[in-house]
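Beneath this line is the structure, given in structure tokens, with notes to follow.
Missing here is one protein chain; the remaining ones are kept as they sit in the complex.
Entry: chain A
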Amino acid sequence: MRKGLSWFNTTSIVLGFTFLYLPIVLLVIYSFNASRLVTVWAGFSVEWYWKLFQNQQLLDAAWVTLRVAFLSASVATVLGTLAAIALTRYGRFGGRMLFSGMVYAPLVMPEVITGLSLLLLFVAVNFDRGFWTITLAHITFTMCFVSVVVQSRLVTFDRSLEEAALDLGCRPMKTFFVVTLPIILPAVVSGWMLAFTLSLDDLVIASFTTGPGATTLPMRIYSQVRLGVTPEINAACTILIAIVTVVVVVASIITKRQEVERQKAERLAAAG
């Protein structure tokens, strides 16, 4: 490629990433601001972090959110992986069109519609709203994201490995756990992480499906944000960003290492 183009490419990447990151960086910087006025810099301070850890409401909300996210991500990963296998390995089956429609629609469905419809379901069957209804709602919309992530791994994978195991008399269930699952595991793990963060992040669906006693962190943050920007919320956001960043970076390093090892093993197997 010629030089002019690569100058253009560099500029667009630099500008693009500045746009993506500058607001987040500013938010983090101002969480260490000594002044209560968020936009006036008055020196470095960790005061807001202390205040945060004394805010019982916020801590309770964080605890509810973490439990919902952990539980819903785990169930969603199982369901989403099953759905991915059904869609990539089962060829035609009755009602396939409807099934694949139901797997892809929630990815783009406006949250207000999903939230409202789930609420009305829970009301219609007289289900007590709270922790469990949020969890059920989150499983439903995040399992579709898991399914897409796992599917993209399943379609690129060498099926002769599965067929070899089956030909050698390995039962399908065992083939799945011994051959398929280890290969798609990185995708399953990133599916779980995606489901976890989507659940952690969700405001709209949780607000519709919640009941008394179950307030999630985004709901708490939202109700405070509506009253204006405060350094405490900046501090809470910074902590969330830090957790997510560490988890994502560590996970991607682990997946990369596994990938390298797997390729090495495959090369060895091919050579031997």
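Here, contacts are C-beta pairs under 8 Å (C-beta built on N, C-alpha and C of every residue); 3 or more make two chains touch, one makes a residue touch a chain; residues count from 1.
The criterion applied here is as follows: contacts and distances are computed from a predicted model.
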| item | value |
| --- | --- |
| Missing subunit (named according to UniProt) among the choices "Transmembrane protein", "Putrescine ABC transporter permease", "Aspartyl/glutamyl-tRNA(Asn/Gln) amidotransferase subunit C" or "cytochrome-c oxidase" | "Putrescine ABC transporter permease" |
| Residue among A:46, A:102, A:164 or A:181 that touches the chain left out of view | A:102 |
| Residues in chain A touching the chain absent from view | 1-2, 4-6, 8-13, 15-17, 19-21, 23-24, 26-27, 30, 38-39, 79-80, 82-83, 85-90, 93, 95, 98-113, 116-118, 120-121, 123-124, 136-137, 139-140, 143, 147-148, 151-152, 155, 162, 166, 171-173, 175-176, 193-194, 197, 200-201, 203-204, 208, 218, 221-222, 225-226, 229, 233-234, 237, 240-241, 244-245, 248-249, 252, 256 |
